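With one protein chain removed, the remaining protein chains of the complex are shown where they sit.
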Amino acid sequence: MTTNKFYNAIFAAGITLILACLMIGVKLDTSGTQLAVKGATTAQWTWIGGGIAIVFLSQLFTNQIDALFRMIPKPSISTMLPEEKKMATLKPWLIAGAIVIMVIWPFMVSRGSVDLATLTLIYIMLGLGLNIVVGLAGLLDLGFVAFYAVGAYTYALLSQYFGLSFWVCLPISAGMAALFGFVLGFPVLRLRGDYLAIVTLGFGEIIRILLNNWTEVTGGPSGISGIAKPTLFGLEFTRKAKGGEDAMTFHEYFNLDYSSSYKVIFLYLIAILLVCFVIYVINRLMRMPIGRAWEALREDEIACRSLGLNRTAIKLSAFTLGASTAGFAGAFFSARQGFISPESFIFIESAIILAIVVLGGMGSQYGIILAAIVMTILPELAREFSEYRMLLFGLLMVLMMRWRPDGLIPTKRPHLELKQQ
Amino acid sequence: MSQLLLDVNGLTMRFGGLVAVNGVNLKVKNRQIVSVIGPNGAGKTTVFNCLSGFYIPTEGSVMLKNKQIAGLKDYQISRKGLVRTFQHVRLFQKMTVIENMLVAQHRHLNTNLISGLFKTPNYRRLEQEAMDHAVHWLKEVDLLEFANREAGNLSYGQQRRLEIARCMVTQPELLMLDEPAAGLNPNETKQLDELIIKLRDEHEISILLIEHDMSLVMGISDHIYVIAQGTPLANGTADEIKNNPDVIKAYLGEE
Partner (left out) sequence: MSEFSLYLLQQLINGLTIGSTYALIAIGYTMVYGIIGMINFAHGEIYMIGSYITFIVIAGLMSMGIVSLPIILIIALVVAMFMASTYGWAVERVAYRPLRGTNRLIPLISAIGMSIFLQNAVGISQGFRDVALPPMVTGGWALGNPADFEVTISYMQVIIFAVTFVTMTLLTLFISKSRMGRACRACAEDLGMTNLLGINTNKVIALTFIIGAALAAIAGLLLGLYYGVVNPFVGFIAGLKAFTAAVLGGIGSIPGAVLGGLILGVTEAMTAAFFPSEYKDVVAFGLLITILLFRPSGLLGKPEIEKV
């Protein structure tokens, strides 16, 4: 058995060497007129050597490594938090505390951090939205970014052509994305899981290609710029009011000196508001009949049908609500950026959102918030590795599926009090 | 008193060239336990699949309370009061026992999103009723203490009972059980036996049963149908079936 393992390890190391040699060991050189190849630098060879050693050792000790991964305790919310009863009284205080901290925090840190936090909040919204579809209803949607795009373009176009304000457009964008979700979902939700994944992926690409080519309306690849920022009851956050004669800016109204960080903080606070709203709604949904039906459908579709549940209606509701959350996030995204183009809505974006859901543990809200934070902040902290960002995301998805398909924080089932009769 | 609940005539199911079920007739009256038996591969489960709407039968009529149900979608049939269990237990494994029971009552609940978000009185009342109903049935099958346990963690016998309870909260008139005793130990089989009889006598529903455990079938059935190779072979009371030469031949083979 041990010798067998040893041969296995040598074999794996050999394969790694072959795989690495022609990809990392040799590099296509396009600098000259003719295509040429050049060998890798010593440093790269060291990396290859290191990689081979890792593969060799990990093959040799697979059992031990598997055991090690299994030993990493699964954080269970129920053991980390106080008892159910205490929790019930503590919870409102904890939530209030968290909100207060989140509101005060931006006034004490740099503009950049606030901006990054806003971006993270967008990803939290997207993750929570996709979680309805993938985590709860078990429908793999690889074209989620399409609904994000629909929301973003809805606001951008309405603001551009009709001058509608952000607050008016927000529900419209969500509704528009929901409509797209409904129209796509109606025919395709009958498909089996993996087909659905490919069809939604195709749909995402179609939306992107259309945005890219419908130049008269969407501006094509150059996108739409100068999208209006949200206002606070009509107060703008620009240096000078643009909205006509009696329009005022925020700093004029409150007699403050103009500072661009008001705008950043204001956007951050809107994002907090939106995220809290989304969390509240989804939290309620999960405890409502429809939320239970989503999960039941994920667990066993045939059993659902045999109990009189209309699977198409249930799937459609998950798909549509997920899409509307993306539309919500999209509208906010275009308001924050002030500029959107099809470039922001490529497949990679869908993959990142999916990675957030997967990492967060499909179905768990806490997990998704944590994952969104990790996934947006880590790449910013390690900017020199930004090239490796997607590489690591991909690797993480593979590893997570192998060792922790339930995610970092597995879902805890709600405990229902029974009235004893 | 004994009205006809289910009346199946000439039920036929073909897959391509293969005839899986050929001209099966079944009659189930109110408050009756009817069994369908037959050797392995006789097409019993296919009959169930046709009745419950998972397959659309190629030919034949299925009348439930004098209304044609053949051709309806599976979820529509179950809403009409014909609900089934599965040969291999199909629970919502990662959901709790009580959640399983609530999902089954989905269509009796207030599924309006707005009333759910704001917890309107009507929403709360229906939710509470569903809970009470679920608790009642969990008690009936002796699973109340596991209400907040994940269904996948129950023992096999408990899972079987939960599946039946889950069907019962949908308030069916005809319950179809597909090999409910498979994999149960003698003690659990005896409990099942009692439960089925109780369902008929106290809850006044009819039961259509596929089962291989002959002592269970013979002990509780009011009427038995035998099918072999998709074709009806015999029907009658337990005693008639026991002494029917065709049935003995089908089970034991030609001499």
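Lettered A and B in written order, each chain numbered from 1.
Convention: a contact is a pair of C-beta atoms (placed from the backbone, for glycine too) under 8 Å apart; a residue touches a chain by one contact, two chains touch by 3 or more.
From a predicted model like this one, the values you see are computed outputs, not experimental measurements.
The omitted chain makes contact with just one of the residues A:F61, A:F182 or A:F347: A:F347. In the complete complex, the residue from A:I172, A:L273 or A:M390 that touches the missing chain is A:M390. Contacts to the hidden chain, counted on chain A, fall at residues 15, 18-19, 22-24, 26-30, 34-37, 134, 138, 140, 142, 187-188, 190-195, 197-199, 201-203, 205-206, 209-210, 212-213, 302, 347-348, 351, 354-355, 358, 387-388, 390-391, 393-398, 400-402, 405.
Note that only the chains that are shown with their structure count from here on.
Spacing of chain A relative to chain B, judged by their CA centroids, is 43 angstrom. Contact residues on chain A toward chain B in their complex (touch as defined above): 281, 284-285, 288-290, 292-293, 295-296, 299-300, 302-311, 413-416, 418-419, 421. Across the interface of their complex, chain A is touched by residues 52, 54, 73-76, 78-79, 83-84, 86, 90-96, 98-100, 102-104, 106-107, 109-111, 113, 116-117, 127-128, 131-132, 135-136, 139, 144, 147-148, 150, 166-167, 170 of chain B.
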